[in-house]
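A protein chain is absent from this complex, but the other protein chains hold their places.
Which chain is which? They are A and B, in the order written, and residues in each are numbered from 1.
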Amino acid sequence: MDFKNKSIISLRDLTKEEVEFILQKSDEVKSDKHPDALKDKVMASLFFEPSTRTRLSFESAMISLGGKVFGFATQDSSSVSKGETLKDTIKMVTGYCDVIIMRHPLEGASRAAQEVSSVPIINCGDGSNQHPTQALLDLFTIKDKFKKIDGLNIGLYGDLRYGRTVHSLSMALSHYKVNLYFISPKILQMPDHYKLYLNQCGLKYFEAESLEEVADKLDVIYVTRIQKERFADPEEFVKVAGSYKITLNTLGMLKKSAKIMHPLPRVNEIDTSVDNTEHAIYFEQAHNGIPVRQALLGLVTGGIR
Amino acid sequence: MDFKNKSIISLRDLTKEEVEFILQKSDEVKSDKHPDALKDKVMASLFFEPSTRTRLSFESAMISLGGKVFGFATQDSSSVSKGETLKDTIKMVTGYCDVIIMRHPLEGASRAAQEVSSVPIINCGDGSNQHPTQALLDLFTIKDKFKKIDGLNIGLYGDLRYGRTVHSLSMALSHYKVNLYFISPKILQMPDHYKLYLNQCGLKYFEAESLEEVADKLDVIYVTRIQKERFADPEEFVKVAGSYKITLNTLGMLKKSAKIMHPLPRVNEIDTSVDNTEHAIYFEQAHNGIPVRQALLGLVTGGIR
Partner (left out) sequence: MDFKNKSIISLRDLTKEEVEFILQKSDEVKSDKHPDALKDKVMASLFFEPSTRTRLSFESAMISLGGKVFGFATQDSSSVSKGETLKDTIKMVTGYCDVIIMRHPLEGASRAAQEVSSVPIINCGDGSNQHPTQALLDLFTIKDKFKKIDGLNIGLYGDLRYGRTVHSLSMALSHYKVNLYFISPKILQMPDHYKLYLNQCGLKYFEAESLEEVADKLDVIYVTRIQKERFADPEEFVKVAGSYKITLNTLGMLKKSAKIMHPLPRVNEIDTSVDNTEHAIYFEQAHNGIPVRQALLGLVTGGIR
């Protein structure tokens, strides 16, 4: 399977075989370091919107493989403010590097970049649209923990409407025989076009408004943050956010083997008292960003095959 | 010719032989990569004023040769705001690196830095004064395309008063037997001291207010952006900027072999429909920043001879 020069824009572009291949390569990279695999490769890291986790883990992934990094972490440390279009910025940068990773506030920005780029683009989040590398590391973490994906009951919990991580993860899971549980307040339900897509893939999903309804079935609870700015009425936010929280009390409802995931950053939707229980795997999940991103960088630049 | 420890502050400091030597070394670097030429060298990248193109291409140039980079991309990510003078900042950084590249909003800042630095300084733009590495890559691009510089008719178009790239390029071209055409609105004409300098060098230049007057003579049209903030009257800006634009229609006036250059970023002074014509070489020009800056970094640090 040849990923060389392939861009990673949306999970929708990847076949099941390709997803599985990436997971397998990530596993190889995790157990067997390749300190010089990307020795002569240069990565441009273009963050038109700030990020900690994604940017830092990508940069760490690249340099740990001997690769080199340049770029910008915020739009105002670039001259984008002079009015240059995204396409012009990409056409320029494409001459300076072997791979571009980018985050942008607008949906579709990575796709537009790919159209004019002569090097592969990896989408690190475009608006509330997609965040494919997050979905791949989520999938990797599930497989690493359960040694399988098929047959699992996976709950997505919190803001399913605007959360790009749950959108990308649903796409990724559409390749597997899983049961999905969408647990969210009414106004933050999974958008219809994702549900339609899952239907077409023959995937079963169930919707619920409270965790209690489905808690004892779940193998995985994937928690996302509910953001204040999604609510017109601040009191409504306080009420909703207050009831979408994982605490030590919640754990009693869960299977003993159930695992709690979170894309991070976490504010208070998971109480820190949960961190040291066997259910919590969100920091391990974050750390899996390294092997998965190393595998991706290696595959698209040709440094890993 | 020994460039080791030489600062690159202004084109005016370089003899024709030195310019030609840099162009020749750039050509060698472009065709024959030196992946480890700067292996043990460290570059400080000090941008007191933000930049995308110059900073990113310099950093990419350095790391591609095995060199290492640290620095800051905006003044507020440094403690310059605590009131430290530029000279003190340079005296400190000079102990941490083998070469300093810097951009600063004030004219003459790089020269002041050079006075106290024990390592070579490369000026990446000081106010509306000079931007020598841009001029060198412009020259490199012209020579690369036409296989000569002498004898060409070169038009500088747009804002010739405040545009530091056209100032540096004029200086660079003063070493050659070219005809210069300055095409600009009256209030944005080339400053008198540059014209005086060109006179002293025996260079012929012609001034025009519209491209039509000279279009059929030009081998190169070097376009620069006209900035709103240069006009007291916003309506005057709209009128002027509207007439200083390159579109598909403009191309009909040009020689078939004429090439359009631009230091980028471009806003709308060149219509994107022009990008795919044979006249457009501005992205190639931007990409030439890599070999030219690699050659310069190599020469001044002693990594390339």
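The definition used in the following text is that contacts are C-beta pairs under 8 Å (C-beta built on N, C-alpha and C of every residue); 3 or more make two chains touch, one makes a residue touch a chain.
This is a predicted model, so every value here is computed, not measured.
From the options A:10, A:26, A:64 or A:224, the residue with contact to the chain not on display is A:64.
In the complete complex, the hidden chain is touched by one of A:1, A:56 or A:106, namely A:56. Residues 35, 47, 50-53, 56-57, 59-60, 63-64, 69, 73-74, 77, 264-267, 272, 283, 286-287, 289-290 are the ones on chain A that touch the missing chain.
Although one chain is not drawn, its touching partners on chain B can still be listed: residues 40, 42, 44, 68-73, 76-84, 87-89, 91-93, 95-97.
Heads up, the rule we're going with is that only the chains that are shown with their structure count from here on.
The mean-CA centres of chain A and chain B are about 40 angstrom from one another, to the nearest whole unit.
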